[in-house]
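Yeah, one chain of the complex is gone here, protein chain that is, but the others are all in their spots.
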Amino acid sequence: MSTSTVDLQHDPHGHGDDGHGHDDPHHQHHFTTMEQQFDTSKIGMWLFLATEVLLFGGLFVGFGMMQARFPEQFKEAHEHLQRPLGALNTVVLLVSSWTMVMGVLSARTNQRKKLVIYLIITILCACIFLGVKYFEYSHKFEEGLLPGHYYTHHGDKIATVNGANGYATFFSFYFMMTGLHGIHILVGIALLAWIAVRGNRGEFNSSYYTPVDLVGLYWHLVDLIWIYLFPLYYLIS
Amino acid sequence: MAQALTHSDPHIGDRPRPAKNYLNATTGIWSWMTTVDHKRIGVMYLVAVSSAFFVGGMFALLVRLTLLTPSHKLFGKVLIDADTYNRVFTLHGAIMVFLFIIPSVPGSLANFVLPLMLGAKDVAFPRLNLASFYLWCTGAILAVTSMIVGAVDTGWTFYTPYSTTTQSSVGLMTMAVFILGFSSIFTGLNFIATVHKLRAPGMGWFDMPLFVWGTYATAIIQVLATPVLGITMVLLALERVFNIGIFDPKIGGDPVLFQHFFWFYSHPAVYIMIVPGMAIISEIIPTFSRKTIFGYKAIAYSSVALALLGFLVWGHHMFVAGQSELATVVFSALTFLVAIPSGVKLFNWLATMYKGNISLETPMLYGISFILLFAIGGLTGIFLGALSTDIHLTDTYFVVAHFHYVMMGGTVIAFIGGVHYWWPKITGRMYSEKWGRIGCSLVFIGFNMTFLTQFFLGSKGMPRRYYNYLEQYQPLHAFSTFGSWVLGMGLFITAAYLLASLRKPMDAPDNPWGGTTMEWLTSSPPIEHNFEEQPVLEHEPYDYRPRVKKHA
Partner (left out) sequence: MEWFRSIMLPPQGSAFAGEVDTLYMFLFWLSAVLFLGIGGAAIYFAWRYRYTPGRVTPHITHNTTLEIVWSVLPLLLCGVIFFWGLNDWMKYAVAPGESMEIQITAKKWLWTFEYPDGSRTANEIHVPINKPVKFIMTSEDVLHDFFVPDMRVKHDIVPGRYTQVWFTPTVLGKHHVTCAEYCGKGHSDMTATLVVDNEPDFKKWLETGGDDWKNYPPEKWGEMQREQKGCATCHSIDGTKGQGPTWKGIYGTMVEMNDGKSYLVDDAYLQESMLQPNAKIVKGFEAIMPSFQGLLHPQDIRGLIAYIKTLK
């Protein structure tokens, strides 16, 4: 059933009433009401998140197949990952998700200052995450734990047979998946900064906070993907 | 009394042509390059995909010309060598699949017509729509670049380990495909949101035109399947650059795993190709039969069924690839299941024509051609779904013929029919009906000459992607090549008279075909904001019962 019914008797041109007078500058012409616009934006965002899940999903499947092929090498390789750092990153992202939620709430309740503060803290958490990742990656580079044919680590228990190096494959996936995730964090930082600037300018209020909400959804997904990555790589034995 | 716009409005058809329409409302190339009007974007897509079709078609003619004789000679000189031939057929496939057929109907016709059919002013995310188009352009540039710097010779399917080890420009092409994938994803995302939220007052789900249902089902596939293609391309590229060891057996990888990843997208992709084509036919048949569509719900549900079942059958491309026996059996069974919804549509269209009042203008000629050609394509799919016959027929010309019947005899025919059907709405002009019939006849005859023969080539044992072949196959190859010339001529003629119609003054009526869907309520071409007043739905879809006019 359509939710976009229009009362033509009172509103012959079907522009709708956004509750703030006639023309909210954010009201796009093809939507009847701001509510319809907001709902539609959310649908779009959820669909985009679905595509992200499938994108990462392919990598999860690939990882699974390769783990089935090299179970011992994967087990031994994952010992090189630094659990405390991974756990720290998990906590950092969870905190950032909480501050993001608080940011959305602030926008919705017209609290401009709080919105900006929460967004800044979220960005800081993201930077901490990336900083920790930098240390983790440096450690791997030092040890020669690199993807594919760049793998130079010595002292692995199982020898490479017929060119098949399960350790190298593990680290290929490690860098691919944490790398892709890291790129999403970077993009997230850019988006958070953008809405922080806009929020600071007072663009968001209780009748229009769509960008904050959508970036929030994106950020939660990025967090969620890490929640799957962390146990898969760092914890499962 | 409300001023709502409906088909029974007494002034429909009388209204003066608006001076400003979407084409001339703003002028200059910058206004086109920065447009967020779905109609302009649809027109740009139409030009873009038609250009891609032309390039892919030229490659096809070159393939057929090379195969005219086993010596590959024309006027005494060898046309192209094996290495070049491998690039030519790869490019033909890659361009046709990624640059033409997948974006064709959604990007051009659906973009133009969908909001109009819903009584909306635009799609849900107009700027994203423009972004999709620019992503297409970027992908096209990368693909052309890859052609110039050495081209790809892996076949459009990029099977490993050939694709991970060949020197050709696989990296550029995989990047192009990745970007084109996102173009497709964003279009699908846009359409889903549009259908959910921007329907006219009074239009419930089962009041929407079937073209919308088809576009919606396609959009679901675009959103869910394409990311897997994206990640597959990334993995392929990384395998080439870093040797990560996933697909190349020399470093511990599994070549068959690539095929699973690839076909997990590429099988649903063929439903992205055919469902919009079927959706067009569901519009053309009732309009030109002047009769309500038979089995509206069945056709609507069958589109969704194809979208969902299409995800379950990818392994039928791999019956001899080395997947497990259990998988082989299961995929064959599911393949037979997915055949049913297509059959349901065919029967419903025929039932619509039964006791209709049928005129045979060009769109209807293409509609009937679709029924005939898609029937052959679908029936030959059964030969391939059955395990024992598939062993013999897979990887031969039989498969080539089958997919050309469904993709070209199906989607391309429907696409051309749709272009003719909505041509007056898009351009404000009528094309020449006489030339339309000539073009359609040549296309139909040429198509069958080219591809019917290939079933026999295949069943006789001619493998695909073959440059050299045994003398015994030469007569069939020659006949197929002659057919390609007839087909090419038909397509050129079609392009020519369509373009020629643009030189005429805009004189098309609002509703030249007597259609019952909302796009026919507005002028041809439409004004920039589509409708002067918000259209309201007042009748069932495809209702041809005479309606009481207010001022009879």
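For clarity, chains are labelled A and B in written order, and residue numbers in each chain start from 1.
In the analysis below, a residue touches a chain if its C-beta (ideal position, glycine included) is under 8 Å from a C-beta of that chain, and two chains touch if they have at least 3 such contacts.
Remember, it's a predicted structure, so these values are computed and weren't measured experimentally.
Although one chain is omitted from the display, it touches the following shown chains in the full assembly: B. Among the residues B:Arg17, B:Arg465, B:Lys504 or B:His529, only B:Arg465 touches the chain that is left out of the figure. The chain that is not drawn here is touched, among residues B:Ala298, B:Ala478 or B:Ile527, by B:Ala298.
Residue B:Ile371 is the one among B:Ile371, B:Ile438, B:Met506 or B:Ile527 that touches the chain not shown.
Only one residue in the set B:Ile358, B:Ile438 or B:Ala478 touches the chain that does not appear here, and it is B:Ile358. In the full complex, chain B makes contact with the omitted chain through residues 82-83, 86, 153-155, 159-162, 165-166, 249-250, 253-256, 289-298, 320-322, 325, 328-329, 332-333, 336-337, 339-340, 343-344, 346-348, 350-351, 353-360, 364, 368, 371-372, 375-376, 379-380, 382-383, 385-392, 394-396, 456, 459-461, 463-470, 540, 543-546.
Criterion: only the chains that are shown with their structure count from here on.
Annotation: 34 Å between the Cα-based centres of chain A and chain B.
Those residues of chain B that touch chain A in the complex are listed here as 2-4, 115, 120-126, 128, 185, 188-190, 192-193, 196-205, 223-228, 230-232, 234-235, 238-239, 242-246, 250-254, 257, 261, 529, 533-534, 536. The part of chain A that touches chain B in the complex is made up of residues 1-6, 8-9, 12-14, 28-31, 36, 39-41, 43-44, 47-48, 50-52, 54-59, 61-62, 65-66, 69-70, 147-150, 162-166, 168-169, 172-173, 176.
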